[in-house]
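Here is the structure we will look at, set down as structure tokens.
A single protein chain has been omitted from the complex, and every remaining protein chain is retained in its original position.
Moving on to chain A:
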Amino acid sequence: MRLSRAEYKDIVRATEQLRPTRQCMKILKDRFPNHSQSTLLSIFSLEYQKRTKRTISRHHAADVVESHYQRYLNEAKARPAAPVLLEMANEVDLSPALMGRLILDRFLQDVSGEMHSKAVLNSMLKEPSLIPDQVLANNIYQCTINDCCYGPLVDCIKHAIGQEHEVLLRDKLKERNLSFLDENKLRTMGYDKTPDIILEVPIAVEGHIVHWIESKASFGDDYSHRTYLNEQFWSYWNRFGPGLVIYWYGFIGELDCQRDRGILLKDCFPTDIVTLCHTSHQQSPEKEDND
């Protein structure tokens, strides 16, 4: 969904006090019934990440970590069945998954000294049963499943959604009989930067030439779009010419200002496509008939 900046700001304002929990998502959805849940969740997620980036450092200070850890140890001892970590996270306004990570990291220092690796930490976060402490494992698990912004579960969901939309994109292209090279093929050919799709024969979308398509299963806000532009989209432009970005969960309409330059934003697979149509067995004759 293409949002005006004003609409977007309304939503952002509504997310300011929310926590990354299911209940909060429900509140948001009720407040904006006309927007899709995915869009709202994506906007919230991006906003929450910004909030976390601003505040995370204060939770990382050694003395704060230590005090969190001691408090966890005490409370877990007193109430082994209670979701102690989750409560703590909500109380200090930190993402539960990040709180879990912080405590597990500190716990591993005690168990295996300073030397434990990031890989071990990550694998335990993904698979809490590997954690030698049963109570901590439960707590970590609760944190992970109750966090809709951070943590291995969310990462996994995001990845799956990304894949799903790439598949969706490829299906749409095949449906339209547009042949393309995908990222994997491009890598094997030695391209240094690769969009999701390069069209073998370019198309015109809403009057703009498109050589490549990038699929983003997220909402395009200022920050993420700027980052993508600098790290990806302009690089594609520099190599393949103009292209199309699909933000499946919508974007701030005002960001779609590089059309003439050669970066077109859409929130769905475009319908206004003009092709060279050189095949005799044309797929979508309706376009041609319009001429």
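The criterion applied here is as follows: a contact is a pair of C-beta atoms (placed from the backbone, for glycine too) under 8 Å apart; a residue touches a chain by one contact, two chains touch by 3 or more; residues count from 1.
FYI, contacts and distances are computed from a predicted model.
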item: Protein that the absent chain corresponds to, by UniProt name, given "Translation initiation factor eIF2B subunit gamma", "EF-hand domain-containing protein", "Integrator complex subunit 11" or "Codanin 1"; value: "Codanin 1"
item: Contact with the hidden chain (one of A:96, A:242 or A:270); value: A:242
item: On chain A, residues whose C-beta touches the chain left out of the figure; value: 179, 189-193, 198, 200-204, 206-209, 211, 234-235, 237-242, 259-262, 274-276, 278-279, 291
